[in-house]
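The other protein chains are all here in position, but one chain of the complex has been omitted.
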Amino acid sequence: MTRHLITFGALAALLALTTWVAFLDLGAGNPVLALGIAAAKAALVAFGFMGLGRSAMQIRLTGAAALVWLAIFVGLTLWAGLSG
Amino acid sequence: MSDTSRDSAFNTGTEEGIATAFGMWIFLASEAMMFAGLLLVYTFGRLDHATGFANASSHLDWRLGALNTAILICSSLAIARAEARADRADRRAGVLLAVTCLLGVLFLGIKGYEWAMELREGLAPFAGLAFAYDGPDADGAAFFFRCYFILTGLHAAHMLGGLACIGWLLATWRHRRGRADFHAVRDLALYWHFVDIVWIFLYPLLYLIAPA
């Protein structure tokens, strides 16, 4: 119960934060901050609600593998598409 | 179908529950890759058309986006609590599932209202509809709106899928008694949280580039 409520509170706070900073002019900082906060919220959902931290080893590996593949896919495509 | 004893390769319901949850996580990893592919299209568009994207984004109402984000966070809390109850074989979990369902419908209602607004204002540059945007970089803005409709449309389709599954769970609720009967609640909750995470990324990417 407590864990869920703390997660919920943190998510609500980050929602307010991301909306607030969007009105500040931080240049390139805006998208970075927006994505950073979104990643933090995603992590909160994954660990707070989905119980990723207390799951079986295989499930944590699945999460980690998903992150690695996302990084390969997005990183390499962006690099190949934008360089040169 | 007739002989249920054959349906499982596992000896206990608990072991089977671990396996289905594991399967659901793998499915979610797969789904994440699909959304990543679409977000890449968005990213290339945004890098090519910074002005158009910023201006187009300011045509969206960030208040409705924020409201919908809040609704989804609430629905995630509701289904997380439902899962905790179901884990104790507490049948009152059904009430919280119904709450999740209602919040999901509310989200889709607001989303539908937004789409209707954009169609009326001529901000839907597809299917031969006129594009009535009058700011700078109209091509970029049109590209933004096409990404917007693809991303929110696919997200809404996932919401609909989730709602259908919750509906099915509630329809079969009276047959569910033992702990193993409630594993489906946990698997569904995992899916629902994932759809929530997708929206958590869509909200700043679509609504908050240059909020008005």
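When the chains are written out, they are named A and B in that same order, and each has its own residue count from 1.
By definition in this document, a contact is a pair of C-beta atoms (placed from the backbone, for glycine too) under 8 Å apart; a residue touches a chain by one contact, two chains touch by 3 or more.
Methods note: contacts and distances are computed from a predicted model.
Asker: So which of "ABC transporter permease", "Peptide/nickel transport system ATP-binding protein", "3-isopropylmalate dehydratase large subunit" or "Cbb3-type cytochrome c oxidase subunit I" is the UniProt name of the chain that got left out?
Answerer: Of the names offered in "ABC transporter permease", "Peptide/nickel transport system ATP-binding protein", "3-isopropylmalate dehydratase large subunit" or "Cbb3-type cytochrome c oxidase subunit I", the one UniProt assigns to the missing chain is "Cbb3-type cytochrome c oxidase subunit I".
Asker: From the list B:Ala89, B:Val105 or B:Leu154, pick the residue that touches the absent chain.
Answerer: Of these options, the touching residue for the absent chain is B:Leu154.
Asker: With the missing chain put back, one of B:Gly140, B:Gly162 or B:Pro204 would touch it. Which one?
Answerer: In the full complex, the listed residue that touches the missing chain is B:Gly140.
Asker: Of the residues in chain B, which ones touch the absent chain?
Answerer: Output for chain B: 1, 6-10, 15-16, 18-20, 22-23, 26-27, 29-38, 40-41, 44-45, 48-49, 52, 126-128, 139-140, 142-143, 146-147, 149-150, 154.
Asker: On chain A, where is the contact patch with the chain that was removed from view?
Answerer: Interface with the chain not displayed, on the chain A side: 58, 65-66, 69, 72-73, 76-77, 79-81, 83-84.
Keep this in mind: only the chains that are shown with their structure count from here on.
Asker: With centres defined as the mean C-alpha position, give me the chain A-chain B separation in Å.
Answerer: 16
Asker: Please output the residues of chain A touching chain B within their complex, sorted ascending.
Answerer: On the chain A side, the touching residues are 1, 4-5, 7-8, 11-12, 15, 18-19, 22-23, 30-31, 34-35, 37-38, 41-42, 45-46, 49-50, 55-56, 58-59, 62-63, 65-66, 69-70, 73-74, 77-78, 81-82.
Asker: How about chain B: which of its residues touch chain A in the complex?
Answerer: 18, 21-22, 25-26, 28-29, 32-33, 36-37, 39-40, 43-44, 47, 62, 66, 69-70, 73-74, 76-77, 80-81, 84, 189-190, 193-194, 196-197, 200-201, 203-205, 208-209, 211
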